[in-house]
Structures are given as structure tokens and as C-alpha cells.
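Okay, structure first, notes after.
Note that one protein chain of the assembly has been removed; the remaining protein chains are unaltered in position.
Naming follows writing order (A and B), and every chain is counted from residue 1.
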Amino acid sequence: MKALWPIIVVVAALAAVPLFVHSNVVLNFLVVTLLIALAGQGWNILGGYGGQYSFGQAAFFGTGAYATAILQVRYGVNPWLGFAAGIAAGSAVGAIIGALTFRAGLRSSYFALVTLAFAEVLRIVASVAPITGAGVGLLVKLDLRAQAFQFQSRAIFYLVILALVAASLVMTQLIERSRFGVWLVAVRENEDAAMALGVDAFTVKLAAMMVSAAITAAAGCFYVQYFLFIDSGIAYGTWISIEALLTPIIGGIGTVFGALAGALVVKLLGEGIKLVTGDVPGLDLMIYGAVLVLVIRFAPRGLVGAFADMRVYLKRGTKLRVPIGEATGG
Amino acid sequence: MAEPLLSVEKVSRRFGGLLAVNAASLSAEAGCITALIGPNGAGKTTLFSLISGFLKPSAGKIRYAGGDVTGEPPHRLARRGIARTFQIVQPFAGLSVRDNILVGAHLRHADRAAALALAERVGSGVGLGDMLARPAHALTVAGRKRLELARALATEPKLLLLDEVLAGLNPSEIRDIVPVIRALSARGIAVLMIEHVMQAVMSLAEHVFVLAEGHIIAQGSPAQVVADPLVVEAYLGHGAAAKMRSAHGH
Partner (left out) sequence: MLSPIILFTAVLNGLMTGAVYALVALGLTLIYGVLHIINFTHGALLSAALFAAFFAFQKLGLDPYLAAFLIAPAFFALGYALQRLVIGPASHGDDRNMLLVTLGLAVLIENALLYAFHADTRTIDLAYGFKSVDLGFTFIALPRLISFVAVFVVALVLWLIMAVTDTGKAIRAVGKEKLGAELSGIDVAHIYAVTFGLGTACVAIAACLLMPTYYANPRAGNAFVLVAFTIVVLGGMGSVPGALIGGLAIGVVESLAGFYFGESLGQVGIFLIFIAVLLVRPRGLFGASA
């Protein structure tokens, strides 16, 4: 399909990186960046395309992570199966939260609040429940074999996360061009008008939520395999909810490459800060908060959006499009 | 006589203490243009919301195509073939005109190419052919009305509810859009329109229902309804019919 070519090119270029880069530090940086990009792509499906802003993406990240960790550590299940189970578990949690909140007709601010609350509930429960190791967390035993989903070489981890990101990009592109995608965007723009045109808004939003949850859960599962440790603050902490929404907003909300572009910017910024000031707690998130405010204030459609605006501006001398919500008809 | 396509039977809707629609009954036939008129605040848009599923009736029944559809949600009714436009136009502002119509076209066509083709056809049919790539928010009021119409038509409806589609249009714009509406009924679509523009009602509608303070006070051909003293009073106030008669020296 013609539309997949940009994805193929970008992924191929990224896949070639380990051929030239052998530094573990750089590879580690890239792995973490792609992990955040994956989590952010999950948010992007529901938030960018669907217009439902979740402030609790951690609920899915953490569920995926704990599911795969618990299955491996406590029940000896094969980590590859655990990975799949983690994605399924995350998607199931998405289905439950989605069904409850969309059934109640919650929109906008209330939806954001409820998702935040759900993530916090899970965090607190995980911090005291014995099965998750409570305050101590879960440690996965080092076992550097492919069957155990652990690899000696960082480059292989890099290629695995790249494959996952590539899959999420393809999935997003296919959704964008499909009837489901058209319906999802219609619900975002005007739910009532969409219903009048035959769109079953509840089912569409629920499906988007499950896809979003599955993708973010995959990021959580990968986190466990890569870092071999998880606790309630990492799994269900607000850090991942924030980074998952920050990256697509900076990169370009509602676009295929938005999360990836945003992740690169956010992580490069983070590394830059660390170089200048050392590893001081709070500084990176503080800058992320400031960036979020600045982006919404001055460039609400993010990098990709601003780029598109720029091309139009240069061609026509005026801005063609307006930020989400500014043009509400009438 | 065959059952009409749409049959609204003694439908009421209560909001707390307010009875916005009071045992209203009307019908619409395939291939006919039916008008719903009445003074402001009569409850016409509420009645439309009841028929299109955005509100549930407090009492009464709605029958469509031989079946009871009372209380079904809007998207289900759209699939059955009931489409509506909104009085306050609601375009998908961030999308292009073509993409707006595409949403409607996808109802019966899952394939993107087929839906796009239908969207372009319908868009051209209402006169938006050269605006398809423009963003919806760049359209004039008349353009947005046409877009509302096009979106609804793309769902290939059997019953089309038009809520004041002519409001805000100047006389030449009205002259341009009237034949488009007439052509719809020629295709067999049942058109039920709320309208205040009387010239359009007189020239388009074959049957008229008059709603005042929530209930139907008159129905018939346009000429009959306009001469009905009850209707005159509903618009001009109590005693107006008698005053008009005496002014004409009866």
C-alpha cells in the first residue's frame, strides 16, 4: 500500500542504526526512547484520533508489566507467552475502564479525572498487595537466552522494540485510512453529529480504548524484559501517564509519526538537560511540564502539525488549519 | 391505504415540569415533502430529536417502515434510513468538506474508495463540487447548510429530517437550494422539513402539520393550513383571526 512507504523508510533507517552505533549508552538511550514512543502511540490512538484525553495511561502500562512479571516470576510461564498475556491483560483493563466511563457518558475533563483515579487506585493496590511484591517490587531473574526473552546484546533489544513500534505505526496508518478511523475522528470532532450519521460512538470509543491500552501495555511488558525490575511507582506511576501524553502532543497529536517524533524530542531534551546539570531529580519533569505548557500555548498541533502549517503558509501566505477545537462551526 | 413510512403516534416529551411536546401525531410518506411549521418555541426541534433518537419520548410511539422504533438510539435509526440535519449546523470543523461527507458515506460502504466516490457524487449533487478539498470551517453559512444536507444524503436515507435548512440563507440562495430538495422527493425519499420560510413551504410542501405549544393544531395542504384561523391565532395571537376577518370586511 502506497501509504505505508514513509513507515517502511523510517523503520528501515532506524533498523540500520546498530550497524553503525556500538555504544551501549547510545543504544540504551534509543531503546528507552522507542519504549516511550510506543507507550505514547497508545495514547495517541485514543487521545489524538479519538479526542478522549486519558490522564491514566499508566493503568495499562503497569498492568502489562505486572502481568508478564508475575507470570514469569511466580508461575514460571514462558516470557513470550507472558508478553502476549500482558498485552491481553492491559487491553482487558482498557475494556473495563472504557465500558464504565463511556457507558456513563463521561467526556473531556471528567474522563481525564476518572482515568487518573483508576491508575492511582491500581498503584496503591499494587503497593500493598503481596502478589506484586508490594513495596519491594518484583525482580525478574537474569537469564540471557532468547527463550527467556532476554538478550546479551542491547542491539537485539533495540530491534525488538523497533519492531513493536513499527507494528504500532502500521496499525495507526491502517486505522487512519479505514472506516473505523473515519468514525473515530468524527466522534472526536462532534459526537452528536457522528451519531446522526450512523456512527455507534460507544463501540468506536471502546474499541479505540482497547487498542490504545494494548499498545501501551506492550510497552510495559517490554520494560520488564529490558530492566528486569518493576514496582508500583514504576508500573503505575504518573511519570508514564505524563510521558505517554506528552510525546504525541509535542510530536503531533493525531498523526502517525507524532509519538515517535515527540519521543525523540523529549528524550533528547532530557539527555541534554542531564549533560548540562547532572542527574538532578525533578529537573527533567519540570522542563517537560514547561514544554507541555508552551506547546499547547503556541503550537497545539505539535511538531508535525506545525510543519504542515508551515508548508501551507509558505505556499499560500496564510495559515490554513486551526488548532483542534478552535473552529467549532456556526 | 398503505401505512406511511413514518408514523408518529401521540408522542409526548416532558422535561421536569415542562411538557415540551404534547401528544403530537404526524406522518410522512415516501416521495412526499411534508412540512412542520409553527411559532417559535412550539417544540418542533424537540419533536425532531424524538424522531431521530436523540431524545426518548415520555409517552407515545414512533413507527417507521412498518416497525416500532420508539426509543432507539440515533445511530441505529440512521442505519434504518432516518437522517437528520441540525438547526445549528454542526460540521466536523477540522476536516475537509469531502471528509465530512465521507463520514456519512461510510455508513453503507466500508470500502474507502467506494465511500469516497459516493461522497464526491453527493457533494457535487448539492453544489459543493469545487469546495471538496477546502476545510469545512471555511464555508459560508449557505455552504455549511449544503454540507449538512450532503452528509445526511450520503447515508442514503429513506427519510430525511431537515431542521430549518433554509434559515440564514438569502433569497437567491433559497432559490438555488429549493430544486435540490424537490429532486430528493422525486427520488422517493420522504422529506420532513421544519421551516419558517413560508414561500418555500407553500411551493415545496404537499402536506403541512402545524405545531403550537407542543401539540398539533392543524394539518392539511399548505393553502388549507394557511387559511385556518387556529393557525393564524397561533402565530399572531388570540383574536387575530377575527380582526383579520373584520379588516377584510366580511
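Following the convention adopted for this analysis, a residue touches a chain if its C-beta (ideal position, glycine included) is under 8 Å from a C-beta of that chain, and two chains touch if they have at least 3 such contacts.
Since this is a predicted model, take the numbers as computed values, not measurements.
Participant: The chain left out touches which of the shown chains?
Facilitator: The undisplayed chain, in the complete complex, is in contact with A.
Participant: Return the single residue from A:Ala15, A:Ala84, A:Ala167 or A:Ile242 that touches the missing chain.
Facilitator: Touches the omitted chain: A:Ile242.
Participant: Which residue, A:Ile131, A:Ala290 or A:Met310, contacts the hidden chain when the whole complex is considered?
Facilitator: A:Ala290
Participant: Which listed residue, A:Gly76, A:Pro130 or A:Pro281, touches the chain dropped from view?
Facilitator: Of all options in A:Gly76, A:Pro130 or A:Pro281, contact with the hidden chain holds for A:Pro281.
Participant: Looking at the full complex, which residue from A:Val25, A:Leu81 or A:Val128 touches the chain that isn't shown here?
Facilitator: From the options A:Val25, A:Leu81 or A:Val128, the contact with the absent chain belongs to A:Val128.
Participant: May I ask you to list the residues on chain A that touch the chain which is not drawn?
Facilitator: Residues of chain A in touch with the missing chain: 51, 53, 55, 100-101, 103-104, 106, 108-110, 112-114, 117-118, 120-121, 124-125, 127-128, 242, 245, 249, 280-286, 288-293, 296-297, 300, 322-326, 328.
Simple rule for what comes next: only the chains that are shown with their structure count from here on.
Participant: Considering only the defined contacts, which chain B positions touch chain A in the complex?
Facilitator: It is residues 52, 54, 73-75, 78-79, 83-84, 86, 88-95, 99, 102-104, 106-107, 110, 112, 115, 135-137, 144, 151-152, 154-155 of chain B that touch chain A.
Participant: Show which residues of chain A lie in contact with chain B when the two form their complex.
Facilitator: Counting only chain A, the residues touching chain B are 177-179, 182-183, 185-186, 189-190, 192-201, 320-322, 324, 327-330.
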